[in-house]
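What you see is the complex with one protein chain gone and the rest in place.
Chain IDs A and B follow the sequence of writing; residue 1 opens each chain.
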Amino acid sequence: MLRFTVRRLVSGVILLFVISSVAFLLLNLGAGDVGRRILGPAATADTVALKNEQLGVSEPVIGRYFDWLGHALTGDFGTSWFTSQSVEQAIFSRLAVTLSIVIGATVVSGVIATVLGVWAARRRGWADKLVQVIAVLGFAIPGFLIAIFLVNVFALNLHWFKPTGYVQMSASFTGWLSSVTLPIAALSIGAIAAIVQQVRGSVIDAQRQDWVRTLRSRGLSENRIVYKHVLRNAGGPALAVLAVQFIGLVGGAVIVEQIFAIPGLGQISVSATAQGDVPLVMGLVVVVGALVVIVNLLIDLIQGFLNPKVRVS
Amino acid sequence: MFHWKKAVVILTAAALALTGCTAAGSADSADSSGGTLTLGLITPVSSFSAQGANWANQSPYMQAVYDSLLKADADGTIEPNLATEWSYNDDNTVLTLTLRDDVKFTDGTPFNADAAAQNLIRFRDGTSPNASFLVNLADAKAIDDTHVELTLSAPDPAMLTYLTQNAGLQESPAAFSSADVETVPVGSGPYTLNVGETVAGNSYVFDKNPDYWNPDDQHYDKVVMNYYADSTSLLNAIQGGQVNASTTIDNTTLDQISAAGYTLSPIENNWWGLIIGDRDGTLSPPIADPKVRQALNYAFDRNAMLQAFADGNGTVTEQIFPTTSPSYDESLNETYDYDPAKAKELLAEAGYPDGFDLTMPSSAGFGASNFALIQQQLADVGIRVTFEDLQVNDYITALVSGKYPVALMALQLDPTDWQLAQFSIDKSATFNGFHTDDPTVQGYITQLQTGTQEEAETAGKELNKYIVEQGWFAPWFRPELNFVSDANTDLTVQVGNSYPYLWNITPKG
Partner (left out) sequence: MTESITNVMPDTATEERAARSHLARRLLRNGAALFAFIVLGLIVLAAILAPLLTPQDPNFANIQSLLSAPSAEHPLGTDGAGRDVLARLLYGTRYSLAAALLGTAIAAILGVVGGLIAGYYGRWFASVSSWVISLIMALPGIVVLLAARAVLGPSLWMAMAVFGVLLAPAFFRLVYTAVVNVRGELFVDAARVSGVGDFSIIGRHILSVVRAPIIIQFAFVMGIAIAIQAGLDFLGLGDTSVPTWGNMLNDAFARMYKNPVLLVWPSVAIALTSVALALFANALRDELERSGRVRVRRRRVRGTAPAPAVVLPADVVVHPETTADSREKLLVVDSLVVGYDQPDGSLKQVVNGVSLTVRQGEVHGLIGESGSGKTQTAWSILRLLPEGGRIVGGSVVFGGTDLASLSDTEMRKVRGRRISYIPQEPMSNLDPSFTIGSQLVEPMRIALGISSADAKKRALELLARVGIPNPERTYAAYPHEVSGGMAQRVLIAGAVSCEPDLVIADEPTTALDVTVQAEILDLLRGLQKELGVSILIVTHNFGVVADLCDRVSVMRDGLIVETGPVRAIFADPQHPYTKSLFDAILEDGAARGHLEHAADRHAPAGGAAS
């Protein structure tokens, strides 16, 4: 187990290294005139040249990459070109915000999708059809429309929630809860659509297993069989989907954070990428890449726990 | 999903710029402690360091924490601030300012002539987008504690105005070398940044500076400035009553905003149209002929363009000078009434009866469908346009480096003719991308710089007329920018600045 984890972590670090190199190269391919982008139309050519010199963007890419890498290895990701904030500070102050929404959405969508999926798989018939319709609609309706709809109904008309903004959990838990409810709901709907199909399929598959009949023959109740045994066995594939969803939700958070004006990673990734804020984008690439690596590793470990056959020794 | 809008914001925010002035503070508002003011903004802070300070949409952040040497009132008149008196020498190359002696920065460092001199030099040599404001500043030095002398390499008619804006911001010299100079401002302003409650890039919180020298300008105990990256979230925040006052992005949502109980305060401070830059025909020989440039002006239905681009909110125009300028000439707006036939005629006279091919840049930042309209109207007079699509960030670079003979652009309406000429007409102007050097034009500009007020005004008028007739640009309209405020908030918009000055936003009653 430990060796497996270490091996995966090492491969993850190599992956991060390659991703950061590729991203750095790509970013500089599309860089254009950075100084002009930062200073806008009002600045004169001289000021732009001075800015470019300060940023060192006229130097060769290779040299700058190793310079970046050297600093990054010591935990110094530089400062954002556009907001002058330190990259580590910008990312970590926002990481918690995004994670609280994404984890919230993962939990909510995981639970709802599991309940719906199990229900559909057990009832079949109209329940199944209903769930399929929900899944197809959730798949087809773009997330931003859902978000706009939720804001208009629940914030602007019913005044149940604030339309924009984020309250720190440490400042007020209920405030936090009310500020993340709509974003989480907006994010969850698409994810539920994706996960429910998987849960339904896995449960149906698992229910057809011979051991389910044997468990029934032992006098176990249907609920116990489904929620303890079938779900545990269906958990592996469903969890893999959940992991993909989690990573997808980090992406989905971009839109939701924009619409709800939430200070998360999504918000800065949009602006940083559009502006070509190389230090900030690089920081984001590393952090999101690390998140992906860690989530995948965690999923593999949990898979092992759920399925003794693939448990790594 | 909403980059493009953000791109518009960045572009417009940057495009609209500058200038400012002073208001003596709404002294009649005795109520100087009005709780919390929440503002909506459409750009975050680029840098809190005075030497890198932006203006325009970022001016409220700066005005919260810094004082400027001079102040501009809502219509641009220069008023005292940290400097109580100012005087030029005879040839307008030495400016002497008398400074207040009772001001301290929030770190306790006293404000004095030496600090002012350091700040001015630092701004000139820094990387603010407007560093060139002080390009004519040869030196600044303290004569004594309360007198600073600015030596200019050439007269600069806009120097006093610059000192009311970011060029005049005063930061504590003790903070210059601080590691967090970019994020933690130390000024002498009416408020201080509450670093703990601020989420950079999202929400900036300012507390009242208890030791402020001019309490008349402190209308609130606390000011919160929220940045909205996207027009949908901004609209939601306004509709949800989460801001007391805000700028807007999108004129198509004004009905919704009014319905939510907000008062609209419109201002026109930029113009949209074509920069017909290749006046020497370097890239596109036909453009060298004034008749062709005039044809381009005749080709557009300006009213329809205003409708299409800005939902009808604004005023059509054929000149790039603002109505507040002494050079503005209403009669010039009848030079190029929409007349495709006339345009074709002119093209034929110029030797292009079958029109010609033209490559123009396009960018989603300006609204993709708008380019279809430009293409169609030029096609109607025989000019066949091919677009090269650019990222909004590269668009300006391409324009200022003269990559396209003709291009759509939105440019600021500077408050002084001198500034406007420096920005887009002079041979070295940023938006004279091909650096057209027309002796007539340069002559007028010299008059603007060194002439008497009367000479300057005459020269400005002539200059305006000349470039309209020569077809240097094809301006279409000045769109409205709407600033909105709720029932508890009063405000006065600022001529030439996209955001009202902070002290002009006050509690109602």
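Methods note: a residue touches a chain if its C-beta (ideal position, glycine included) is under 8 Å from a C-beta of that chain, and two chains touch if they have at least 3 such contacts.
The structure presented is a predicted model; accordingly, all values stated were derived computationally and were not measured.
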Touch criterion as defined above, residue of B:Tyr66, B:Tyr262 or B:Phe371 at the omitted chain: B:Phe371
Residue among B:Asp301, B:Asp417 or B:Asp438 that touches the chain left out of view: B:Asp301
Contact residue for the chain not shown (choose from A:Pro60, A:Gly75 or A:Gly219): A:Gly219
Hidden partner chain, residues of chain A it touches: 11, 15-16, 18-19, 22-23, 26-27, 29-32, 124-126, 132, 135-137, 139-142, 145, 197, 201, 204, 207-211, 213-222, 224, 229, 232-233, 247, 269, 273, 276, 281, 284-285, 288-289, 292-293, 296, 306-309
Interface residues of chain B (partner: the chain not displayed): 1-4, 7, 235, 250, 252-253, 255-256, 301, 304-305, 307-308, 311, 362-365, 367-373, 375-377, 387, 389, 391-392
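Note that only the chains that are shown with their structure count from here on.
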Chain A to chain B touching residues, read off their complex: 30, 32-33, 36-47, 50-51, 54, 79, 82-86, 89-90, 93, 144, 148, 151, 155-156, 162-166, 254-255, 258-261, 263, 267-268, 270-271, 273-276
In the complex, chain B residues that touch chain A: 1-3, 6-7, 10-11, 13-15, 17-18, 44-49, 52, 54, 127-132, 135, 182-183, 199-203, 226-230, 232-234, 236-237, 239-240, 242, 391, 393-394, 396-397, 399-400, 411-412, 423, 430-431
